[in-house]
Structures are given as structure tokens and as C-alpha cells.
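Only a part of the assembly is drawn; its chains keep their places, and the rest are absent.
Going in written order, the chains are labelled A and B, and every chain counts its residues from 1.
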């Protein structure tokens, strides 16, 4: 496969089926190329908090013999100016074009996490931070979750579905909204829709009225506000909270109970239950479901390492 | 020696005398097993600040060729839910059982620091965070200081005493309370009591009225509120502040002067003075004592590396 130029969305992977097969090979032999990363450095830039992504990327670098440097940009208040031509007499301390060029001096690839600010829908939707970084950096860029997508999570989710589906028919995959205590970004949900379209599956997305997603991601998928209907005969249920896209970031009142319980699971085809974690137990998914054989959540977490290794191997 | 299942208290070390001898061997040749850690990863989880422990663990990993990943949980506000069955609609973002299982996916051993919260005596005394982590993780756990104990510090202290005692009689070891400016945890004092009982020594613990320790740790040791009496003929003085255990966390007014000075040292058998650092100079111990030949505090700090290496070697 040709080297990846960047890894930010499903379109960056030329052949997903082949990539997933290569992931399984990596999982069978994660330490097979210990000298791959010799004298190469990965910059891990976090503008927002990260635990799973941070840990799995480090472990992936270690398995590949790669050096890495962690930059906690948010923490050190490294506020970037995003606007061309700005007179920087305010609170931004460095222009994103300078940050991207400087980091390119030290790193062979830059992986960056930048959540949506939820201040300007257009700025978020256009993924302005990530895309300016791509434009100005002179090395390849990996998204560790941007305003619109979380591609490493979705790649991992596809791998986990592949590992758990052995039947000779398309699985029914349901992405269901779940309750939460605060306004949550769309990136995991968007990204899941984008990636799941590329595998052989029947996909239904369900959410309460007012919690629509950007149709750029959901177009072509079955959409319903009726969770029971959606869950019927499901083989995989992906549970995730998100806020409204049309009324950007809003969290309107919800009717009915959207917590995924064992009772609700009975309508399904003994569905496997997925969540990117961290999960609010008994708010999003009940203890009984999470602690049952149906839950794939720890396997998903472990698979983060595998897809991280695949991306690093194919971008360097 | 059989592999350690965990390292959280003195009982986790099957043979302390042998372990101390092995520590001396490590000190003589700290770089003797550079490939020991190949392709193994240590997770270093800090729910509370740490400097010495953080640095000595990293250096120990480096000496053993181990990979490590640092997780500053407190800093990233990774607040864990501790209660089974909790409806997580409050401030906790991940259940400790999920955190433990997820970290186990990436790490071969997890070392964790979690101070007491001083909100619920029972929760602290039962070491609820540490013990739930042990219960739910699928890899061995090392305590980097818990609500009740600081085993790496105490193991180090035993090594330091051993290195500094060549006479053919039991040394007199005194654990003395010292003044401080705020309420301090019991872990170092508890742990010291627990470990020093396992070496061949006469031990006295002295503290002002109201500053009693948990008798689970002090039972069998000589206890007195008279510091002068305690210090008489001492060979080793271990200085440490702690708050009240019975009136949990309280810091009642203290009569008399508990600062360890050169004058007080005159009553002793030219005692060696120990402290886990950081020390409040001229509040806990006077400059003259700390800067004298009697102080072992920097040797203690250096020995933290040795015991960390021993634990990593025997748990992996």
C-alpha cells in the first residue's frame, strides 16, 4: 500500500478491508517490527485531555521502536491564532502556521487532538485547527480526534466488529444515542457513521428528536427516533451521547428512557454492545449490560493499540 | 523467589531479609539486567502529585529496559467512581473498574498513587481506591503510596538502616512525630511501623498527645508521648509529621518543642537521622542536623531507585 499522506477520515485509507486484515496480522504479532521506528520521532500534541488515545499511541510507538514527544498544548496555555493576517495583540500567543512549521522541524509525523470549541459552528464543522495544521506542517498529520471526527476510534470499532462477526450475512449495526450529563461532541458519532458505511453492514442510527447529526455523515443510513424499532434484531449496538447538530451544541429535553438495559437488549439478536469509553454507568448503559458477555468495550480499548500501530506503520 | 502478585504492604514480600540482600546486589550493579524489561510496559498512574516516586520509578524502568507510560490522572481530572451500582450522573467520569480493566489492556504492571481524601475515615482506612484497582485490574499492582501505606518508601528505609548498621546488637530505632504547617497523611508513619517490625530492631514511636496512629500498625511497638525519653540512646531517628488518627485528620495544639535539633541529638547514641523528604527545614528538623554527617536523607532518596528496581524485577 502507498504511504498515507494523512490520517484524519475514512477516505484517507485506500482499502479498508485490506487495512483491517493487516490489523489482525498486527494483533497476532504486535512486536514483529521492533526496529521500524528507529530514529523517527512522533509528536503527540494534545490541545484537549486524553487518556486512552494518549496511552495507546505511546504503547504503539514503543512496540514499533519509535521515539515520541508529548506536547500538552492546552495545559501550557499554548493558545493558537487561527486567522490569517491577524494582528496578534490579544490572547493568542503563536500562530498555528508557526506552530505547525516549528513542530515539523522536530517530528517525522505529528498526531494532534483538538476538540470543537462549540463557539462557532462553521469553524468546528470545517475542522479549522486540524486543517490549518495539515496545510502548514511539512510532515504527515494524524488526527487524535478533531472537531468533526475520531478516526482512530472508528477504525478500531470496525476492527472489533470484524473480529466479532463470523456469520454469512450482513450484520445489523445500530448507533444509538444515550443520555449524558453534559453537552458532548459529535466526533465519535460522525466518524462511526462514516466508517461503518464502508463495511458490509445494515446500519440504523437512532436518537431522540432534536439530537440530529450532520447529514453529511448520516446520509444513506436508516434514521429513526424510535429506539425500540432500531434495536430490533440488532447484531451490534454502538452507544454514544451527542448534542444537537442543527441547534449546535444544544441538549433539549428528552422523552422516554434511552438508557441501554438488559431488558432492551432482549429485542435484539443477542447484540454485542460497544462504547468508546469512558462510559457513564447506569446513565448510558446499565451495569448488567456492561458486565455481561455482550459487552465488547474492553476489547475495543485494547484494539486502539492495534489500529494506532497500523496508522503509524503506514504513514511513516 | 516466586513472583510478587502485588506490592502494597510488607506482607507482599515473602522474605524481607533476602529482599534487602538482593537490593544491595542491585545497588552494586544497577545496570546488570538491561534487557529484563524488553517489550514490557509499566503504567505509572498518579492521582496525586509526586516527584521522588515519579523520578525514581522512571529511572528504575530505564535501568531495567522497561517501557513506561505516565498517567497524570488527577491533573486531567479523571475522577473515578468508587461505588458499585452508582448511577453516574454526577462528577465522576469513569468507574474505577473500567479504568482498571482498560489500563490492564496496555500495561504489564500498573503502579498507582492515591492519597487519602480525609473525607471518610473508613474509605481511607480500607484503602478503597487501591483495593478496587487490585480487584478489577488483570495485571499486578504496585502501590506508589496509598491512603494507608507508602511501601516503597518503607522498603527503602529498611535498606538504608541495614546499610548503616554494622554492630552486633539490635539498633534502637525511634519514629518521632515532627511539627508541620498542615494536616499530613499517616501513610509513611504507618508503613514505617509495619516494615520496621520485620527487621531486628528495638522500636519506639513518640508523638504528642492527640497524634496517635492506627494501633493496627503500632501494636507491639513501644509508644510514648515523651520525645526525650524516646530519643535516649537512639541509633536511628525517623522524623515525620502526621495528623491525628482517632480524631481523623485533626491537628490539635501541641505542647513543647518537637523540632529535632542538634541539642536533642545529644541524648542519642550519635543517631542517624532519616526523613522521606521533602522536609520543612527548621520546622521538622533543624538545618544543623540536616546538614550534618548524621543525616541519611539523600542516601534514602538515592535508595528509592534500588527498591523500585527490586519490586519491578520481582513482580514482572
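Observations
Convention: a residue touches a chain if its C-beta (ideal position, glycine included) is under 8 Å from a C-beta of that chain, and two chains touch if they have at least 3 such contacts.
All values reported here derive from a predicted model rather than from experimental measurement.
Copy number for the full complex in this structure file, with 2 chains shown: 3.
By definition in this document, only the chains that are shown with their structure count from here on.
Here the spacing of chain A and chain B, counted between their Cα centres, is 40 Å. Of all residues in chain A, only 31, 34, 49-52, 54-56, 58-59, 62-63, 75, 181, 277-283, 287, 290, 297-298, 301-302, 305 touch chain B in the complex they form.
Of all the residues in chain B, the ones that touch chain A in their complex are 39, 41, 43, 67, 69, 71, 73, 75-78, 81, 84-90, 93-95, 98-99, 101-103, 105-106.
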